[in-house]
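For this view, one protein chain was removed and the others were kept in their places.
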Amino acid sequence: MDPEQKVKELGLELPDVQIGDRPLIPWVRSGNLLYLSGKTPGSGKQGQVGKDLSTEEGYQAARDCAIGQLAVAKAALGDLNKVKRVVKVLGMVNAVPEFTEQPQVINGFSDLLVEVFGENGRHARSAVGMGSLPGNASVEVEVIFEVE
Amino acid sequence: MDPEQKVKELGLELPDVQIGDRPLIPWVRSGNLLYLSGKTPGSGKQGQVGKDLSTEEGYQAARDCAIGQLAVAKAALGDLNKVKRVVKVLGMVNAVPEFTEQPQVINGFSDLLVEVFGENGRHARSAVGMGSLPGNASVEVEVIFEVE
Partner (left out) sequence: MDPEQKVKELGLELPDVQIGDRPLIPWVRSGNLLYLSGKTPGSGKQGQVGKDLSTEEGYQAARDCAIGQLAVAKAALGDLNKVKRVVKVLGMVNAVPEFTEQPQVINGFSDLLVEVFGENGRHARSAVGMGSLPGNASVEVEVIFEVE
C-alpha cells in the first residue's frame, strides 16, 4: 500500500502547512513518535454538532481535519511512506450536551486514515464532546503517528 | 505484587475484548508504550454527573472503565505482569458546567489501578469535565501503559 499513491487516487488536495514563528507549531517529533497539533476543518464548518451541524456534516468536517493532518505529516516527513502507523487519535466534537454520536462524527477522520494507510491506519482513539472549540470550529482532532 | 493474582483476589470479571474490523481498535503498541482507546462503563451508567449521577455513582462508573481497560491490557499482552507501569490517564467526566469533583470521580479508575499494580499503578493524570460523551456515557477514560 502506497499512501502517496492513495492520496492521488482519492484526489485529495493537501493544503500548505505554515510553520510560522509562534510557540505553537504543527508537529513535534520525539524519537519515533510524531505528535501533531490539533487540527480544525477549513472555513464554513463552524458551529455545534447536534444544533448547527448534523452528524453527517460533522463527519465531513472530521474528514477535512484528516486531510489537514495528512498535509502536516507530509510536511514533516517529506513522504507519507515514512509513516509506520497511526497510533492514537483524540477526536473532539463541539457538541450540544445531549449529543451522543461523537464516534460517528470522528469516523470521518478515522475512515480517511484507513483509506490512505490501510491496516497501518487503524488506531487507538477517544471521540468526545467538548464544551467549546477555537473559532467555533465544529471538530478538532489531534493525532500521534509512529514514523521511520 | 502479581497483578493477575490481584485481579482474582478482587473478584474482577474482565469482559471479552472485541477487535473487530473498524478503523478504531482497542489498543496500539508503539515501542514500550501501549495506548488504549477511551473506555466507557457498561450499560446503566449513562447521564451527566452532577445531575443524573452522584459523584459516588460516577466513581463506580470510572471503576468500571478501569476493569474494561484491564481487560484490554490483558488481551494485548496476554499477562498483566507485562505491564511495567501505568504512565498517563485522561479521565473525562460527562458533567454539568457547575460540577467540580472530576478528580473524585476519576479516582474510581485510579484507585483500582493501584489496587492491581501497586506502586507501579500510580500515574500522571488529568481529570476533566466534558460537554458530552458517546452514547451519553457518564465517564470515558483513556490510558497509556509502559510495557515490557
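Quick notes on this one:
The first chain written gets the first letter, and so on, giving A and B; residue counts start at 1 in each chain.
In the analysis below, a contact is a pair of C-beta atoms (placed from the backbone, for glycine too) under 8 Å apart; a residue touches a chain by one contact, two chains touch by 3 or more.
All figures in this text were calculated on a predicted structure; none of them were measured in a lab.
Between the chain not shown and the residues A:11, A:78 or A:134, the one that touches is A:134.
Although one chain is not shown, part of chain B still touches it, namely residues 31-33, 85-88, 93-103, 107, 110-111, 113-114, 121-132, 144, 146.
Think of the hidden chain as still there; on chain A it touches residues 22-28, 30-31, 35-38, 48, 90, 92, 94, 97, 129-136, 140, 142.
Please note the rule applied: only the chains that are shown with their structure count from here on.
The mean-CA centres of chain A and chain B are about 24 angstrom from one another, to the nearest whole unit.
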